[in-house]
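Taken from a larger complex, these chains appear in their original positions, while the remainder are omitted.
Labels run A and B following the written order; every chain starts at residue 1.
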Amino acid sequence: MEFQSCVKIINEWDIVAARQLGRNVAKELGFGTVDQARITTAISELARNIYLYAGQGSVSIEKLNINGKSGLKIIAEDQGPGIEDIRRVMEDGYTTSGGLGAGLPGAKRLMDDFDIESIPGEGTKIIATKWLR
Amino acid sequence: MDIRENMEKKYHEALSTYLKDQNEQALYQGQKISRLHIKYNISPEEIISMHKNNLMELYPELPGKVLDSFDFLLEVMMGYGIAYREHQSLRHQQQELKTEIEIAANVQHTLLETEIPDIKALEIGAISVPARQMNGDYYHFVQDENERIGVGIADVIGKGIPAALCMSMIKYAMDSLPEHRHEPNSVLESLNRVVEHNVDPSMFITMFYGLYDPHDRQFSYASAGHEPGFYYDAATGTFSDLDAKGLLLGVDKKTRYRQYEKTVNRGDMIILLSDGVTECRTNDGFIERETLIGLIRKNMHLQAQEMVNNIYKQLEKMQNFQLRDDFTLIILKSNV
């Protein structure tokens, strides 16, 4: 790990700070503008998910360099209520429903890898990665 | 050159052509580009980015703010980009589900198959078409050792997969009726117990069961709340309702059914149907039972199977090829 940076998500403006952090790192790593926007949107959705459903948590951004491949990793963590039925939350049709946030499936679609771990009552940890092509 | 670069190049060419001469021809190229980009999964936010790059190249002296405005547009387009990606995956899922239901419909078709008895005394026609892919109507013929012919027609309240699942039960229940007990009232009574025992209390089934004995030309029948059929009396040339009273299957396990009798004369017809036939909705509202009688009259000169086929086709057309309910029609025509 070369670099990790973290934003606490407590109020809505922290979402903007997390976006800014992600966009800066993406730019530094050499991602193009479209990919910058995708990464930023994914961060935004994850941070918003924390803000709306967990109350508070954190978003960390990590630069990756594995076997010569560069990438950006987002880690979104909270100690909120957790997700009872992960399969259901990740289902299609939730993404753009009700306008209440493209949410997790949307973020997943914008990134290359997406892992979610959640224990009801204990919290949720999401790790999403995008590789530089 | 990879696909994306190729798409960028095509976009650039078509846009340049359009800017040279803003004609319809060039816009038509735009539509073709759109189709091509979608085919290669280029998402809408990439289109915005391509557009911006092209403008920068074509008009280097463009105000910086105009270029900035594209960054905002791209941000707004991200939501559409997500919806677009979801669309690709939904389409795939939908296709899979459809295939699964198609297979299930085939399985159902094999399961519910019934052979139409071939006897001289009676000409028989039967058709059953589901409104969606799976059928919640069912008909069944059986011939016993005394040449008597049993005919059952049933309709689950509801359509689609749940109804089809219910209906498979009726089929097995009928299959396992003892050979010597095909009296209509006792058939309905035993099926009623099966339904009451196995099916969710919110599911009901209507059913009509009739038994024709070629030796004395008696038709005995009973109904569990099923849509009444018609009886055609050849001697007078008139149609009447084949009324029969009885509670739906599955309401009360102690229900008893009354049995009715009719002597069938040469040329008489027994017409059995599900409510999908009478509740056929045309542009002028639901058809009347009179309309149906008219249709039967018009086709009476045909063979029983041709009759039901023709009547179905005519009713299908009258409702613009959109069945609202499963459709089942059976005609028994006496030759003796």
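By our rule, a residue touches a chain if its C-beta (ideal position, glycine included) is under 8 Å from a C-beta of that chain, and two chains touch if they have at least 3 such contacts.
Computed from a predicted structure; not experimentally measured.
Enquirer: One of each shown, but what's the true copy count per label in the complex?
Expert: A x2, B x2
Going forward, only the chains that are shown with their structure count from here on.
Enquirer: Report the inter-chain centroid distance for chain A and chain B in whole angstrom, where each centroid is the mean of the CA atoms.
Expert: 44
Enquirer: Would you mind writing out the residues of chain A in touch with chain B in their complex?
Expert: 32-34, 37-38, 41, 92-93, 95-96, 102, 105-106, 109-110
Enquirer: Show me the residue ranges of chain B that touch chain A in the complex, using the header's touch definition.
Expert: 45-46, 49, 71, 74-75, 78-79, 81-83, 85-86, 89-90, 93
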